[in-house]
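Here the complex is missing a single protein chain, while all its other protein chains stay put.
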Amino acid sequence: MSSISTPRPQDNFYHDEKYGFRPWLKSWLLTTDHKRIGILYMFAINFFFAIGGLLATGIRAELVTPAADMVNSEVYNRIFTSHGIIMIFFFLIPSIPATLGNFLIPLMIGAKDLAFPKLNLLSWYIFMLAGFFALYTLFTGGIDTGWTFYTPYSTTYANTGVIPMGIAIFIAGFSSILTGLNFIVTIHKMRAPGMTWFRMPLFVWSHYATSLIQVLGTPVLAMTVILLALERIFRIGIFDPQLGGDPVLFQHLFWFYSHPAVYIMLLPGMAIISELITCFSRKRIFGYKFVAFSSLAIAIFGFLVWGHHMFTSSQSVFAGMVFSLISFVVAVPSAIKVFNWTATMYKGRIYYEAPMLYALGFLGLFIIGGLTGLFLAATAMDVHLHDTYFVVAHFHYIMVGGTLMAYIGGLHFWWPKITGRMYSEIWGRISALVVFAGFNLAFFPQFILGQLGMPRRYSSYPEEFQIYHVLSSAGSSILAIGYALPVVYLLLSLKFGPKAPSNPWGATGLEWTTTSPPPTHNFDKTPVVTEEAYSYNPQDPGIFRAQGKW
Amino acid sequence: MAQHNPAVPTQHSPHLAHHFDTLEQQYDAANAGMWLFLATEIMLFGALFVAYAVYRFVYPETFFEASRHLAIPAESPWYLRSVFLGTINTTVLLVSSLTMALAVHAAQTGKRNRLVWLLLATMVLGTVFLGIKGLEYFLKYEEHLIPGPNFIFEQANRNQAQLFFLLYFIGTGLHAVHMVIGLGLLAYLVFQSRKGRFTPEWFTPVEMGGLYWHFVDVVWVFLFPLFYLIGLHE
Amino acid sequence: MEHHIIPLRTYFTIFGALLLLLGLTVGVAFLDLGPFSVVVALSIAFAKAILIVLFFMHVRYSSRLVQIFAATALLWFFFMISLTIADYMARSGDWPPSPDSGPLSLAEERRLW
Partner (left out) sequence: MGEFQFYPEQASTIAGPIDALYWTLTGLTLLFSIPIPFVILYFMVKYHHSRTVDRGNPSHTSMKLELGWTFGLLGIALGIFFWSSYLYFDIYRPAPANTLDIYVTGRQWMWHTQHPQGKRENNELHVPVNTRVRLIMTSQDVIHSFFIPAFRVKRDVLPGRYTTMWFEATKTGEYRIFCTEYCGTEHAAMGGRVVVMELADYQRWLREDLGVIPESAAPDTSGRPSQPPSAGGESSGQLSTMAAAGQQIFIAQGCIGCHGQQGRGRAPSLAGLYGAQVQLENGQTLTADENYIRESILNPRAQIVAGYPPIMPPYDGILNDQQINELIEYIRSLTSEEGTTR
């Protein structure tokens, strides 16, 4: 590893020559430094996660009793719709690429910045504008169409804020496109000398695949929202059954983006897991090429499977067969990744650090989440399980058990690099265990509810399902505590955490060769890469925090 | 081409951004970025073409009938028929594509004056296109072919015909919006080239503007036959 | 910046070809080719599009990466259109429904469409 220059305190991107409040604010709001934009996104993302989380507690609190008594069904419909939209479009899709991706990809490939820094800042402003529209909709009566906006309810029968929320999602799509476009061009054109494609960290591979989906999928959602808004405003449109239009065509166009969107949410999570497992097993990834190409395979096949959301709608049986077959094929790359991560731990030197506990939690939950996907890809099984709580449990296992665990794990892993401070290790491990336990108690009963036939989006349900809902609500409160913990001790670490050296985990990767937090221009001297991505050696313990260095 | 080597000393040209190492790398990044943006545009219009393909597959006769009604309306003189106006419009756009390509060539060879005139020519042709488009829309308004309560279509399948005209107005409308954005870009390029900012070493904005304009022309190349020419063969 | 400068002659020949193809597509539209009319119309449109993309947009002379991006966008569009149309082709007549299918009472009730 190239030599590490001794970091002078003010020699990082947080400090600015110009002092005083106005220049400081201007330096943050007009920055084109990918690291600052990553942090700006982090504030926005976590803010929306908090809102989504509050809405989730509203849902779980209401469902404790069979009758719609805490809130009536009108309010409940608005709560679950806003929970869905805020969590998906304003937390999960942008979260890891826009925060950790923005911050780390230039560092990992040895570049000074992303290819289009101004576009990167524009992407943040577009995201905040979209967030404003979403919050405006929330505070002026909300929206009750479900995050899927199915016509003809969303166009003719809903009398809630479909247009403002549609504008919010339309604008948020551009922020996603710009991030994706920036990453693809940066990865292609701005790698450090010696950094060939197969020496790049798998973090960058997965984000490359994610960006492919963001660039190629999001415009179709933009067009679908335009068509929806036109039909709602002018009372006439191409999905209107009275004109001979087909509401299922809306479902085709909507799911063409929205299924790849779930891979936009998942692949960045897998990106982080590849880094965490290798670093804390002190061992090179098992089957580097297979893990890298399975990310691409997920991105490409992800575009061919959207019909499995429409098995019970009037989609033809033949199309159901085609989509079901490809859906089974798209499940294989995810399984390959899990096998390779497990094989990486063989003959490694494993440390139970907080990021590693989150990564292992990811593995456990993602296996269940992935395999329950097979139930829903099987057409006949989906007839019984479609739009029931089985589906709710499946995608929460993937989104919350997978992406969110990876996001928090990644946040812990790169916290010293981003802030220059170490978090409290004990609390990190406790929060990992609390989140894992709370999650399982919250969402496993929903599998049973689902196969019993409890439909989604119900404010009131038959009495015999109450026991499962009470368990789920209990679990979700533990989960809420689990998520509150990192907020506390990570923010406290900013003030009280010990100073972090450049490479606290002894990890490979160019981002660890520069100071923590890195200088504005990332590297004093453009690094030259000579060896493989994860050149760990399980034999020697290496420089490691466990040796009580600080 | 993938990545540069720092050994070659690159004089720090004023156009080179700090995070790039050579002008070559900067241009390649801009070109790749622009083509990714055009990929999103292809998928945006693609969703419309999918809707068109679905409804044309399901209601073929209605689409032929409605397109015939659009292209050669019964009582209008030959010069006001949309098939004639559409053909003129396509020619106008092809010529504007030519002038745009010549403008990029002029930028490459450093002929600033010719560059300005060719960009202006492209803008004029673009405006002519929008004018003819506006005329067509007005004619459709007069013939009560705008979907909605006062949509008149004597044949039996009045509702499905409204689907055709909905797709027609949304498709050509979105295309017209992209034309207006293109005119804005060209105006910016004219302003910059008059100030002499573009040199044979660095004219990337002109080339990117050209790519965008040619893309809008390619979209029209597909819109024209699919909406205007499918009903003429009876 | 050794950008490939395309001779002016090429531009004009391509422009001529485009006008020719435009005349061809309008002319062919008046002939009654039955099912082939859509195939011919689309192939002429694709020919014009490829000419513009290769020569006016310099894709023929630009890096392989850009050529891949252009081809990928087209491929994704075909992903979308092929599977969607496959669904509608395989619906074999149960959609769109004929208005009088179904019992009189329900059809009568539905007459409000």
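Letters A, B and C name the chains as they come in the text, with residue numbers starting at 1 for each one.
Keep in mind that, in the parts below, a residue touches a chain if its C-beta (ideal position, glycine included) is under 8 Å from a C-beta of that chain, and two chains touch if they have at least 3 such contacts.
Bear in mind that the values here come from a model prediction, so they are computed numbers and not experimental data.
Q: Which of the visible chains would the unseen chain be in contact with across the whole complex?
A: Checking the complete complex, the chain left out touches A, C.
Q: Touching the left-out chain: which of A:Ser123, A:Ser459 or A:Ser502?
A: The single option touching the absent chain is A:Ser459.
Q: With the missing chain put back, one of A:Ser73, A:Ser424, A:Ser477 or A:Thr520 would touch it. Which one?
A: Considering the complete complex, A:Ser73 is the one touching the chain left out.
Q: Looking at the full complex, which residue from A:Ala50, A:Leu122, A:Leu371 or A:Ala437 touches the chain that isn't shown here?
A: Missing-chain contact among the listed residues: A:Leu371.
Q: Touching residues of subunit A against the unshown chain: what are they?
A: Its contact residues with the unshown chain are 68, 73-74, 77, 144-146, 148, 150, 152-153, 157-159, 241-242, 244, 247-248, 281-290, 311-314, 317, 320-321, 324-325, 328-329, 331-332, 335-336, 338-340, 342-343, 345-352, 360, 363-364, 367-368, 371-372, 374-375, 377-381, 383-384, 386-388, 448, 451-453, 455-464, 467, 538-539, 541, 544, 546.
Q: What residues on subunit C make contact with the chain left out of this view?
A: Residues in contact with the chain left out: 94-97, 101-103, 105-106, 109-110, 112-113.
The rule we apply is simple: only the chains that are shown with their structure count from here on.
Q: How many angstrom between the C-alpha centroids of subunit C and subunit B?
A: Centres of subunit B and subunit C (C-alpha means) sit 15 Å apart.
Q: Name the residues of subunit A that each touch 2 or more other chains.
A: Expected reply: 188, 216, 220, 242, 244, 246, 249, 252, 256.
Q: Indicate the residues of subunit B shared as contacts by at least two other chains.
A: As it turns out, subunit B has residues touching two or more other chains at 28, 32, 36, 39, 43, 46-47, 50, 54, 58-59.
Q: In their complex, what parts of subunit A are in touch with subunit C?
A: 188, 216, 220, 241-242, 244, 246, 249, 252, 256, 303-304, 306-307, 314-319, 322-323
Q: Enumerate the contact residues on subunit B facing subunit A in the complex.
A: Result: residues 2-6, 17-20, 25, 28-29, 32-33, 36-37, 39-41, 43-48, 50-51, 54-55, 58-59, 147-148, 157, 159-160, 162-163, 166-167, 170, 174 of subunit B touch subunit A.
Q: Can you list the residues on subunit C that touch subunit B in the complex?
A: Counting only subunit C, the residues touching subunit B are 1, 3, 5-6, 8, 11-12, 15, 18-19, 22, 25-26, 29-33, 37-38, 41-42, 44-45, 48-49, 52-53, 55-58, 62-66, 69-70, 72-74, 76-77, 80-81, 84-85, 88-89, 95-96.
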